[in-house]
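Note sheet for the following structure.
Every protein chain of the complex appears in place save one, which is left out.
Presenting chain A:
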Amino acid sequence: MNLSFFDQFASPSLMGIPLVIIAMMFPTLMLPSQDNRWITNRLSSIQSWLIHMITKQLMIPLNKKGHKWSLILMSLMMLLLSINLLGLLPYTFTPTTQLSMNMALALPLWMATLLTGLRNQPSISLGHLLPEGTPTLLIPALILIETTSLLIRPLALGVRLTANLTAGHLLIQLISTATVALLPSMPTVSILTSLILLLLTMLEIAVAMIQAYVFVLLLSLYLQENI
């Protein structure tokens, strides 16, 4: 199979049957589900410890009403983490490289935080549009700027995730192509390039985890302002 650079970003299909739904669901199926056991096996123990730790980290700044969001935010976090990390394996399709999926995640969640704020405490929510202590003359301009920044948030969330992952995957592809192409003619340069690839892969692993975390963290921050 001769792969072009577009193949890893193409929506997977097997003989005309679209597999994208399976591609999105599969990573979460790898995680063990909670049993009724008191003492679980190692993987389940580590998973629950990890989820506890992250939930505490994310939910401490929120007030009691915000804790209702912990389920969806933690599930989102585990989804993104598993999808991102599994996408680093060869010949896999990473759903989060598609802008459509990321926007589908970011826009409704951001809108939910906005509407919660506008419904429950409209003046405070709108009051966030003007930072404290601004000079009187700047107020109109600043409100316009803050509104723009507010409306651009979902776009930023989606595009941030997409761009980071797509760029990372593309870089891996390009540098490995360079390594393969240089192998017959200049093996030493090829080896240097493969070292770069090694470092890049480590960076990509970090980026995968960080991007998932940042997505959820920003959502929780937007929630903090509005709940």
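Some observations on this one:
Assume contacts are C-beta pairs under 8 Å (C-beta built on N, C-alpha and C of every residue); 3 or more make two chains touch, one makes a residue touch a chain; residues count from 1.
By our rule, contacts and distances are computed from a predicted model.
Only one of "Mitochondrial import inner membrane translocase subunit", "ATP synthase subunit b", "Pyruvate dehydrogenase E1 component subunit alpha" or "Gap junction protein" fits the UniProt record of the hidden chain, and that name is "ATP synthase subunit b".
Per the touch definition above, the residue from A:13, A:41, A:120 or A:147 contacting the chain not shown is A:41. Only one of A:20, A:59, A:88 or A:142 touches the absent chain when the whole complex is considered: A:88.
In the full complex, the hidden chain is touched by chain A at residues 1-3, 33-43, 45-46, 48-49, 51, 71, 74-75, 88-91, 172-173, 176-177, 179-180, 194, 197-198, 201-202, 205.
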